[in-house]
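A single protein chain has been removed from this complex, and every other one stays in its place.
Chain IDs A and B follow the sequence of writing; residue 1 opens each chain.
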Amino acid sequence: MITQNDTTPIFLQIKRWIEDHILRGEWSAETQLPSVRELAAEFGVNPNTVARTYERLTLDGTVRSARGIGFFVGENAKEAIVSRRREEFVAHTLPSFVEQMKLLNIEPEEIINAYNNHKDENRK
Amino acid sequence: MQQIKLFFKDFSRLIAVHYRENWWVGLFAIGALSVVTIYKYINIINIYSNIGWNQELLTLFKHNRELCTALIVFITAVYSFACTLKTYGDKERIHDAMMLPASHKAKFFAEVLYSLVLLPLVMFVILFVTDTVTALICQNSEENIVLINADKEHIYSLPSYLYAILFFHSITTLWRADNSHIAVRTVVVMTILFLAFYVNTPLTYPFIWSDFTGVTREGLHIVFNMEISWASSELGKILHYLIYGTLPIMLYAISYYKHKERSL
Partner (left out) sequence: MIKLNNLSAGYSKRHPVLQKLQTTFAQGNIYGLLGANGSGKTTLLKTICGVLFPLDGEISAMGYTPQKRESDFLKEIFYIPDEFSLPTLTVEKYVDTYAQFRPNFSRQKFESALKAMNFTFGEHLHRLSLGNRKKFLISFALACNSPLVIMDEPTNGLDIEAKRSFRSLLASEDLTNRLILISSHAVTDLEHILSAVAIIHDGAVVINSTIDAIAANIAFTSSTNCNDALYTDGLRAIVKAEAEWSDVDLEMLYMAIHKSKDFRQYVIENFSGKESVCNR
């Protein structure tokens, strides 16, 4: 899961991994998360890196820390993650996507069709 | 009291470490000596049955003892070498004993014990047991008294054998000197021993042909086979002192240049 090819800092990769678990519903609110050392051992990284991940998650509000006990998934964590990723999507991914569309002369209809097909396939 | 307890704990652990790995070397050494000793003494018993007690038999006893003692020295030396080369001569094991958490004293005494004391002690025990058994078989009270006295005569040659044992031990110690003053002490002890005892055996004169004619109550007698001048005999003595004295120092130097990592 931690790849050499991904240029995102490791601590953010781990952050994404945790957020994905929360988004998928595997970790609901108030679930206790693995300790810093457990996660560090899991990924084979220095505990400082995981500590930084948890710091960022705490700042985001996704996770809250209880002194001496550990880290817990925050209330409304899922919604918070979704809304932040939405913001990132709108701010970064979307503009470059639109840019590509213009460059390659892709019409909005093609996008809508692709979206609908994808939805149908997922239903099957 | 605490220190002494700690010392003995370290000490016994080190002995255990040594024998866990080297038990077979010791067993082999003792086995070899036992075989030779028993064989030689069976020889004596055979001769006894033919000629009874006389001077020849006594001489044979003496020679036997000397041979066995020399063998003990030789085997101890080889044993020390074998154990040393297994770890300290071996580049890949060299750090093991250096890094083993035990006090210097414990390491030194353990080393002395299992290479210098324990093995030769066991072997001397074999020697004297065989002596006693043979004497019992060849029973005769008068000759037994002579035998007991012969014991003392045997001791006269002990210093040079002791020197030889210490000499070989110094090689092994210096070779892997964890502590240079162990090496220095060994040399000093050797020198003192050598000078303190009036050594009067063939071993003392490496450059002069000598012979010993037998045993009396005063000790072994040495007769020189050729006409020598006072100068040659003094030169002989000087040379042998030099050799016996400087060899350890040379080894020290060789050890230093070869194994600088040791504390020298």
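FYI, contacts are C-beta pairs under 8 Å (C-beta built on N, C-alpha and C of every residue); 3 or more make two chains touch, one makes a residue touch a chain.
Worth saying up front: this structure is predicted, and the values here are computed from it rather than measured.
Participant: Which is it among B:Val78, B:Ala102, B:Leu118 or B:Ala135 that touches the chain not included here?
Facilitator: Of the candidates B:Val78, B:Ala102, B:Leu118 or B:Ala135, B:Ala102 is in touch with the missing chain.
Participant: What residues on chain A make contact with the chain left out of this view?
Facilitator: Per the touch rule, chain A residues meeting the hidden chain are 2, 4, 9-12, 37-38, 40-49, 52.
Participant: Considering the whole complex, not just the chains shown, which residues of chain B touch the missing one?
Facilitator: So the residues of chain B touching the unseen chain are 10, 13, 16-17, 20-21, 90-93, 95-96, 98-104, 106, 178, 260-261, 263.
Keep this in mind: only the chains that are shown with their structure count from here on.
Participant: Which integer distance in Å separates the CA centroid of chain A from that of chain B?
Facilitator: Once rounded, the distance between the two centres reads 77 Å.
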